[in-house]
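Yeah, one chain of the complex is gone here, protein chain that is, but the others are all in their spots.
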């Protein structure tokens, strides 16, 4: 490692640590692939599991040096605080089960570290507000990995809406349908299903928290609209399940826009069918995560157009999120990497004592995470209510 | 015309009259194409418009003999009752604006004629029940042209559900999205838009009655489930419009099945995007009207399958509704013709003094029409209610 | 039947006879559906099979009067010549096996009848030229049912090419792939497979004649280009088969345009995968028969556009070939009916003593049929040659 890397503000790879994400954890590996892809950061430390032995074994798999491969996150934090600046991590990635997000995130923020945290951010709006306040106080970077917002054509959709190309919005339908929880696989030992269907680890929401929150974020990202009130019908349709595995929600969005949000994990055979339709006075957009390179635009006049990632004429936000020419598919990891690209742009700006261009530092922030927590709370409240509309 | 055609029960082309459907009427022509397609009936009489002059001009376009080309439906009915059996029509097709359905249908049923009536059947459940009672009393055939139920792959879906191939149903999402009413074209003189957005001609429902009722029928046809309660949010999103042009409805179906129904005519640029997803414990089905020859089956185990119209291995109900080998598209008119095929099968059976095989006499009946009217009423009631659930 | 129908030139349904197309014949029924669809002609006479008994039984199925239901085509022709003008057929439809096309067509043309004949027209260019000459001499209408040219979006493609919207053409790829002859079903008694794989009934070409000729016609229709020379590789890939079931052909088209034509009936599992790609200096078009309502346009600049049947802004030739609004699928029979619409427009013009507008009388003519025969001959010659290029 050459000397100049110790001076903040100069170009070097950033250093990061990971909490959670050890052996058998699905999402931790995705974060690492996403960070590695563009060669702008390297994993140098970790506390990769709540089990110290598993944590260390996982760190060895990832070539961590022994003295930065910790058995718990408290040890990681203490060690980082001890290290000189030229060794210390630039940010920490939190990919633990949901119920552990809050204490870890709070501690690292309070210690002045930049943080990337998986979603849903935390379990309660109180926690979320505490985190928002802490981030504001510390002035740190805090990203929440609503990863679908990193797809170039989602950013194209957002840019088209912002530029008025759809006119005044009227109707939004967003669905996230999966099938993998159509049978009670949690009772068969499936680890992913286990924590997601367990209220003590997943929080009060099941499918709604796991994928409904992605749908909410996608809707909010593209339309920029807030939810005024909602009307939810959540259900645990697989017998014996404690948390919802299916939900449908009517939405009244700001400005009187109507919406529907569906999130279900019991649509047997479906994979990750996240899809969005946004209609305005001048056009409609349709996007589907399983074919992420296409954004179908139905203008008020003229034939539908299939906009493709990487093609000329897209908005800058879509172009910047693209590595390959059109027709060479980019996927989930690339979209994820785009969030990290935004986070790292912001961190580098701080290291260099300047403010990042917000168009470049493009990632969901702690406030987005807090809004997602609020969404879950209000949806649960609505589902339990006999009134049609529950205010935000 | 050869003599044997006068003997009921022998094979001949059936004779029909049409009420409404004259020049400039879209749907009347579709009915005539659909009836003509299979060469089993011929138009011999009509009262093709509420304007006598236009009625007669329209009849001449269609090669009607002058003495069977009437200026109003009362004259048509009186004339038919006077004619000998070997000339008299076998059935009447009612394709007037919605508000005229009831008196015409009632009069022809009471006179003992078989009837095919466009949807929505009538404006009120009282009218619908009166018609159901009259049909029961007269023992006549009464078809309602919920035409999408005639698509072979819709019948395949229905057969798969009935055969238990999806297991126990859990979730149904049906949408019918159009864009043609995204602008107030009714104020520019568009005839189709004019009557559909006018409460005096269209009834109390707009998009819900026009296309939401098709969505309800598709859901009911495929799943066989009734609606226990519903929660609707209807809106007139184009300023100045008196009737809803957009609606979203949460459904609780029999057996605890959850559902969502969306009907919107303001999805700029969309054409006739009617689509259905049905999930059960053993699989999911997806069908989309704009690609009607495909039914996508996602079984619990194994890869998704694309079932195609005309291919081997389909259920009989799908095979019977098919004229061409797989890969040669059949469309909207063919589906429409399949309803008429069912109606005519039933009429022929009556002419021959026997009961038709219900698998062959496959068409939506007056009871389906009545249920559709009830659906509209209950949805309007729900939309006006502050309670979450409105019982059926 | 009212008196005015006996005066040529007044509006009435046309009368037609059919030769071939009896019970079990696939294509005859399609022709009848297609003719019936628009209600402009009725079947009044026939010689529906080469077997007199089967011919008459088939005629009774179709409600033919006994005295116009003939055991052979010679009797049909003689009878028609004897009848008064107000009873006589306006045209005859020839849907026999290929080897019978020539004598029947020749006899009816020589007798002054208008003819519609299935493709491939005849077996040899000599026969074809004789027919062309006879038609020219008689001044009769002669349509050849290259039915795929009747799809609205094929006509849109043709219009776009003619209007220069693709610029100067450079490359054309057309494929027609089926799978139904992937096994030797002809030895199991399949009637359709039987005659198509039998040189005595099908001619010297198998797949090439059956579906390659459709591909050639589609290419010629859309591009308007002739073939200068070709290089073919035909094969009988299913052991024991006498005629080709697979072929691939390199083409040099007029103006130096390059082409590829593939026709195969051994692509296991494929249905009727006829597809065309045409590229010019200003854009590319793609069309696929199994989704016939879409024409994908890739312009030189800007995103690809999905043009849909029935939508505004299409060329007149596409609009005229359309019955339904966009999003309501029309299919194979409707396309077929569009050819008959063109033929009948031409016949009506003759009856009224005027020339039809060629834009309305839009159908493949005897010259197109002759070119198709030539294509088969030259392709067979090329396949047998060791030289790369065989001139047209």
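By letter and in written order, the chains are A, B and C; residue numbering begins at 1 in each of them.
We adopt the following convention: a residue touches a chain if its C-beta (ideal position, glycine included) is under 8 Å from a C-beta of that chain, and two chains touch if they have at least 3 such contacts.
Being a predicted model, the structure only gives us computed values, none of them experimental.
Trainee: With respect to the chain omitted from the figure, which of C:182, C:204 or C:288 is a touching residue?
Mentor: That would be C:182, which touches the missing chain.
Trainee: For the chain left out of this view, which of C:18, C:270 or C:343 touches it?
Mentor: Residue touching the chain left out of view: C:270.
Trainee: In the full complex, which of B:304, B:320 or B:374 touches the chain missing from this view?
Mentor: Reading the full complex, the residue touching the unseen chain is B:304.
Trainee: Using the touch definition from the top, which of C:124, C:192 or C:248 touches the missing chain?
Mentor: Among C:124, C:192 or C:248, only C:248 touches the chain that is not shown.
Trainee: Over the whole complex, note the residues of chain C touching the chain we left out.
Mentor: 166, 170-171, 173, 175, 177, 179, 182-183, 231, 233, 235, 237, 246, 248, 250, 252, 256, 258, 260, 262, 264, 266-270, 277, 279-284, 297-300, 304, 385-389
Trainee: Residues of chain A in contact with the chain that isn't shown?
Mentor: 2, 11-13, 26, 29-30, 32-33, 36-39, 43, 62-63, 65-66, 178, 180, 270-273, 289-293, 308, 310-311, 323-334
Trainee: Given the full complex, what residues of chain B touch the hidden partner chain?
Mentor: Answer for chain B: residues 297, 301-308, 311-313 touch the chain left out.
One rule holds for everything that comes next: only the chains that are shown with their structure count from here on.
Trainee: For chain C, which other chain has the most distant CA centre?
Mentor: Result for the farthest chain: A.
Trainee: Taking each chain's centre as the mean position of its Cα atoms, how many Å separate chain A from chain B?
Mentor: 45
Trainee: Find every residue in chain B that makes contact with two or more other chains and list them.
Mentor: 270
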